[in-house]
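And now, subunit A:
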Amino acid sequence: MTGGSVSDPATMPAAGGPDWDAAKAILNEVRHALRHFVATGESTLIDLRAQPFAPGDLERLLAWLGRGEVEARVEALGPTRVWESAVPGVWLVDHRDGDDQRLTLQIEVAEFPEILRSPAQDIEQAVAILDARLGAAADGGP
Partner candidate 1 sequence: MSDPMAFLLWVKGPMFNWALAIFALGTLARLLEIFLLGRRPNYAEPRGGEWGPGLRTVLTRSVADPGTFQRAPFDVLVGWIWHVGFLIALLLFIPHIELIQALIGLGWPGLPNPVVDAATAVTLVALVATLIHRLRHPVKRHLSTAEDYLIWTVTFLPLITGYLAYHRLIGPYPLALGLHILAAEIFLIVLPFTKLTHIFTAFIARWYNGAIFGRKGVQS
Partner candidate 2 sequence: MSEPSIERGLQALRAEIDAPVAAFFSSCVHCGLCAQACPFYLETGDPKYTPVLKLEPLRRVWEREFTLWGRIKAGLGLSPKVTDALLAEWEELLYDSCTMCGRCSLVCPVGNDLQYMIRKAREGMVASGHAPEGLIGAAVRAVQTGSPMGLQWKTLEVQIRHVESSTGLTVPVDVPDVEYLVLLSSMEIINFPEYLEAIARIFDHAGVGWTLSTDCFEATNAGVQIGSKDIAATLVQRIVDAAVKLRVKNVISPECGHAYTAVRWEGPNLIGRPYPFHVYHIIEVLDALRAAGRLRTEGKETDRLSLHDPCNLARKSGVIQEQRNLMDLVAENFVDLEEHGRYQWCCGAGGGVSSNERADALRRAAFKRKKAQIEAVEPERMVTMCATCRTQLEEGLEEFNMDIPVVGLTEMLAEHLVEK
Partner candidate 3 sequence: MAASKTLGERLRERGVSRRGFLKYCAATASLMALPPSMAPAIAAALERARRPSVIWLSFQECTGCTESLTRSFSPTIEDLILDVVSLDYHHTLQAASGEAAERAREEAMRAHWGEYLLVVDGSLPGPRANPGYSTIAGISNLQMLEEALAGAAAVIAIGTCAAFGGLPQARPNPTGAVSVSDIVTDKPVINVPGCPPVPMVITGVLAQYLVFGQLPELDEYRRPRAFYGQAIHDRCYRRPFYDKGLFAETFDDEGARAGWCLYRLGCKGPSTYNACATMRWNGGTSWPVEAGAPCLGCSEASFWDAGGFYRALSVPAEIDGARILAAGAVGAVVGGAAVALTRRRVRAGEQAREPVTVDELEQRQ
């Protein structure tokens, strides 16, 4: 946990919405996605890369969204950082490549981001992998 708690007034978003156009449009989309999620359980992905942001807009938007309770890191084809914003169900997924250059930055409105879920096909092979690891241990592991 690097962000403050949700109840910490110091990190609470300022009262009122952000006043710059790009953020307004995206937050409107987020709001719509949240309602849709509550109503149907379907998640939504919003690509933050292809947006007409002015310099600093993205940073301000991220700051405004704040930090929630969860932060995670995935290592696959370079690091992917995931954190929940101060708004429950609104996640930020920051995909980066091996050189830590950003590939995409997405808002995912869901219970948790898809990238965190263990792929079903991997789980199918999980017992085999576990056995392999156990076998390796029996053969002379630690």
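On the choice of candidates, all candidates are chains of the complex that A comes from, given by their letters.
Operating definition for what follows: contacts are C-beta pairs under 8 Å (C-beta built on N, C-alpha and C of every residue); 3 or more make two chains touch, one makes a residue touch a chain; residues count from 1.
In this text the structure is predicted, and so the values were computed from the model without any measurement.
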item	value
Interface partner of subunit A in the complex, by touch - 1, 2 or 3	3
Subunit A to candidate 3 touching residues, read off their complex	21-22, 44-47, 49-55, 57, 74, 76-78, 80, 95, 97-99, 101-104, 106, 114-115, 119, 121-122
